[in-house]
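Sharing a structure here in structure tokens format.
Missing here is one protein chain; the remaining ones are kept as they sit in the complex.
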Amino acid sequence: MQKLFDIPRDLMTEEELMQPGGLSCQGCGATLAMKLALKGLGERTVVVIPACCWTIIIGTYPHCTLQVPVIHVPFETAAVAASGIRAAFDVRGEKDVVVMAWAGDGGTFDIGLQALSGAAERNEDILYVCYDNEAYMNTGIQRSSATPPGAWTTTTPPGAIKEEPKKDIVKIMLAHGTPYVATASVAYPDDLVAKFRNVRRIKGTKFIHLLSPCPPGWRIDSSQSVKVARMATQANVFPIYEIENGGYTVNVVPEKKLPVKDYMEAQGRFRMISKEMLNAVQDRVDRRWEQLLENSAAP
Amino acid sequence: MNSKRRSEPAQKHELRSWYDYPPMNVSLGNMLHNKTGAWRFIKPIYEDKVPACQNACPAGNDIEGWIKLLQKGEYEEAYWHLKREQPFPSILGRVCFSFCQTACNRSPLDECVGIRELERFIGDQVAPSLAHPNLPGYHGKSLAVVGSGPAGMSAAYYARLLGFHVTIFEALPVMGGILRVGIPGYRLPREIVETEFHRLKNMGIELRPNTGVGASVTIDEIRNTYDYLFLATGVHASRRLGLEGKDESHRVMSGLAMLKKVALGEKVDLGQKIAVIGGGNTAIDAARTAFRLGCRVTIIYRRSENEMPAHPEEVREALEEGVQLRTLAAPARIELDDDGTIRRLVCCEMELGPPDESGRRRPIKKEGALFDVEADCILTGIGEIPILHYLNNMATIENGVIPVDEGLKVYTKGSGKARIFAGGDIIPIPHTVVHAVASGKKAAIAMDCDRKGTDYSDVLEEIALGDGTAISFSLYMGWDPVNPVTQNNRIVVDSEKIVYDYFGKEPRVRQEIQEANIRKRSFESHTRTFTADEAQQEAGRCMHCGRCIECDNCLIFCPDMSVQVKGEEQFGYAFDYDYCKGCGICFTECPRYAITMVDEETSVEGDNFQLSTE
Partner (left out) sequence: MRQVIKGNHAVSHGVRLSRVKVISAYPITPQTTIVEQLSEMCASGELEAKFIKVESEHSAMAAVVGSASAGVRSFTATSSHGLLLMHEVLHWTAGARLPIVLANVNRAVGPGWNIWADQTDSLSQRDTGWIQFYCESNQEVLDSVIMGYRLAEKVMLPVMLSYDAFFLSHTSEIVDVPDIEQVDEFLPPYEPEFRLDVNKPRMFGGMVGPDCYYEERYVMFRDALKVLDIYPQVCEQFHAVFGREYDVVEEYRTEEAEIILVTAGTITSVSRIAVDRARGEGKKVGLMKLRLFRPLPIERWQKVLGNAAKVVVIDRDLCAGLGGVFASEIRSALYPLTNRPVLFSFIAGLGGRDVTPEDVEGMINYAAANEEPETMPLFWGLKGDQGGNHAETL
């Protein structure tokens, strides 16, 4: 039989917290991510959105595609605005409401990192989700510190392709002692939904790094978003795992190991990558995967 | 639609004047007024297609359809569904070449689905006495089927469903042709064949064994008595060895002739040691039958083992049982005594030269490499040919077979009442049971078109399946498919279109086969039918290529909430074209290619079964 996703039909057909009519590009990974996240979270959720693609996707004033309370905040401030909202909801006695910061990679890895670090250090009881399309996509595909090496962006054009490795945001969060750090991907929707459902039982800062392919930015056809996300995990470029209080669990072990080359060849943005850089990436990916397996095997 | 949408209906809040504005920047409603469907230039439609297995089957067997019914536990429904395209599951479930399995898209993943075993299971589930539902009346036209082999049986069956009065003429005392007298009982028990004729008789088809055309009755007689004739006399003569000198005697016989004698219960005198010449199924059947009669058997084949045309399983089982195989050898000379016993069988070693027209390498005699083979009897299985003298010059014959047009109509000479069609091994099609069955079905439809005065070529356009020669009786009759979904009967779903990431390996359920030691002396069937559990497990491996199974992938992956579940009692989904942006993710993530992306201009109707523009 087909490996069906463990998502009950009822959950997919119940009242929608995300409605159509939004302004995302065709095939947007971030839109699919929000749809699935809300399926796990439910209606007692507040969404905090800094400047990012979702600022636009959500619709123009005075309309909104989400049926949960949403607040737009300045670019750098997702984590701390969420902290303020958390304090207010606690004051009002609504401690079960999940306050979720939903930020892009720019607003997390770069400009939002300070506020995120502050919130994590205070172990604020918020959920911080970085939906990572690996560049400043909303402003037209400029590189961020989440852009992987070898990728084309408008600020890493041919001749100046990005060389620096992608910041390891998971390690950064772990350095803060964050009680729950996880990765998730739109290609593994049941894992994603389960993780979002699960956050309610964890107190303190929860961080989810979510891979969100972007067709225009990654130079893929709109129909390939989920497939490319899956390839990222199959190539161990984006492993799916979670760390709760230091204990590692690898959630998805790919049945077949895809060469990083195959993953990159499926996207136009990696067309300029040199052989040396590709080998270096494959190396790094392999070592990190081995380390991850070791960590998850440890008692 | 039963997917609910919360809150108010679509409404664009116009802020016409500054005093319409709320006191702060706060939303007033949803974005449903923004019909993003306007962005599309291509759109998805739910469209079932032809799986690779059905496409490969000469009869166009809707395998996926009856497997789906099997999985639901609806064995009887599965049986009748199967019968729409192939009337004899218990037979084909035992002897079919299984082109379907060769084409099965599961092979790149682990192993093909055991479709033949499943077909056997379905065929065996149903009681012989079960009446055929919805039998039509008669329109008054009559059909004489000449020959009761698989082609004739099939033509009779479908012609009856099309309202013809059908009579099957058979020269032998038993009905079934090659099924009854060519294929040995351990492969196809005679009771199975008899049961099928039981069923045909219960449908109102007249059976006339012991009535050979050209013997008991002439071709001209039936030509003038019946409105339609279907010639299906098969291949019951064998090619001669064609060696120098005398090569015929009572001890040099065709394998087919021997099998026929055994099948009719007649005694055969074979001696102790048998040499079987040939590498096809007839040779193997003859060899294994002779072995079961107590002889020591050696098969002599002129090419290598890999190139033997027989089923590899058959070859393997024969060898397991103790049949010897000598490849790259061919008879050179037979020395006979006056009374016909074999004094010497001289063979020559062969080697493989360049390929011949069949693509296989030509065997060439090795100079001076002669050797003797001890043999009391030689059975030939080097090719079967039709016996057509009964036709009395009524039809053109080319290369020993009857040429026919695309509707299997014979190019007749002379005059007579009947329209004449032909099928099975006497027309230029591959010599397999399923090809014969397919030809009978095709002929029945062509005869019906002729009766109604419609052009068969036009009809063929509408009932053709996939990219091969198969046609669909269901389409001809306008019967509903299992899924109430738009059908595209031309697009074939091969392995490139399957998303293997969604399937895990599962071992094939092995059909139990008796040990060689036990089976080698028995004419009983040495395989048993699946149990219901085994059938469910094996059916569970079917990937349902090209056919929606409501797996929910499209529902889960649509970023624009534009896949809606149809509802409680209804099957499948509908796209919300108001909002669908045509991104194509549903198409890519459908594991089985049951969605098609079509041009935005294509009109799409809800549940009608219409062909898309392909």
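Just so it is clear, A and B label the chains in written order, and each chain counts residues from 1 on its own.
Quick note on the criterion: a residue touches a chain if its C-beta (ideal position, glycine included) is under 8 Å from a C-beta of that chain, and two chains touch if they have at least 3 such contacts.
As the structure is a prediction and not an experimental result, all values here were calculated from the model.
Asker: Quick one: which of A:Cys25, A:Ala82 or A:Ile240 touches the chain that's been left out?
Answerer: The one listed residue touching the chain not shown is A:Ala82.
Asker: To test your reading of the contact rule: which positions on chain A touch the chain that is missing from view?
Answerer: 43-46, 48, 55-56, 58-64, 66-74, 76-77, 80-92, 94, 97, 114-115, 117-118, 121-122
Asker: Of the residues in chain B, which ones touch the absent chain?
Answerer: 15, 17-18, 21-27
What we mean here is this: only the chains that are shown with their structure count from here on.
Asker: Quick check on the complex: what are the chain A residues that touch chain B?
Answerer: 1-5, 7, 9, 12-24, 26-29, 31-32, 35-36, 59, 61-65, 67, 70, 186, 189, 215, 221-227, 230, 234, 255
Asker: What does chain B use to touch chain A in their complex?
Answerer: These residues of chain B touch chain A: 2-7, 10, 12-13, 15, 22, 25-36, 39, 501-504, 506, 540-541, 543, 549, 551-553, 555-562, 565, 576, 578-579, 581-585, 587-589, 591, 597.
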